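Please see the structure below; I have some questions.
In this view, the complex is presented without one of its protein chains, the others remaining in place.
Showing subunit A:
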């Protein structure tokens, strides 16, 4: 009876302390993209209840924001979707350039086309999309996208691609020399022909569980992201992230506040918090994608020596925001591919 009483009191105290928190912060970020220890540290230091939900595609995030009040205070779209959100008035102007976090951002990521006035966003992470091979399964050269899109006999039937068009079509465009967001139907027909010819050799179009599928050798090549491939390699799987001479597809995710969010101040406090060099380093070591803000270099786990994936020596072309006409062509390619 006594223990029960104690437990009740403890639970009551816990509830009370939760109720006394300064407020809430609801984050909607790429799944597993924010270091859990930073969430806990922030919640303790600022006395805020933090909840984190994960999304797996920019499209999901955009649809959610367009559908109306999402209930989130901080979300992390990639550059080409951030631009749509800003243009559509879906984001809160937080005067990002005046925030302490902005001082930490490297020059090259300031005032870029997706947020020219640095009003809405503080960048969180950047990287590339390409493809990886399992070296136990395939020993051929991977210095060109041709290995992936026009596979030889060894790779045929053992290729996996993503199940949405965004970056895959970008990569095909790099290989063919077609402009990103091309509105030229004859050019995009070439992209379709390339992907349609590749399809019989593709085992599966899937964006989940990639570590397992490639690491276990179920497939020999997989469309993938730099940091994820690196982490899997460091865990001991024989995977290699290809450096195709035609280039890689670039992305940069930024923290923004949806218009009408309830806890704007907490969201801004979190942006400042995670951009402090020590915290940014913890985040970098956890997420394993390049950091656009200042790090404590001696604590950074990944260096050009041990993590060549993060330091590509081939051109990187960032995805752009396509016009409706260009996006329709992308959709047409993908629909015909899977019809």
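Criterion: contacts are C-beta pairs under 8 Å (C-beta built on N, C-alpha and C of every residue); 3 or more make two chains touch, one makes a residue touch a chain; residues count from 1.
We adopt the following convention: contacts and distances are computed from a predicted model.
Think of the chain that is not pictured: of "Peptidase S24/S26A/S26B/S26C domain-containing protein", "Signal transduction histidine-protein kinase/phosphatase MprB", "RNA polymerase subunit sigma-24" or "Spermidine/putrescine transport system permease protein", UniProt labels it "Spermidine/putrescine transport system permease protein". The residue from A:31, A:69 or A:88 that touches the chain not shown here is A:88.
In the complete assembly, the contact with the undisplayed chain comes from A:62, out of A:25, A:62, A:155 or A:194.
The chain not shown here touches subunit A at positions 57, 59-60, 62-63, 66, 84, 87-88, 163-166, 185-186, 188-189, 192, 199, 202-206, 216, 218, 323-324, 327-328, 330-332, 334-336, 338-339.
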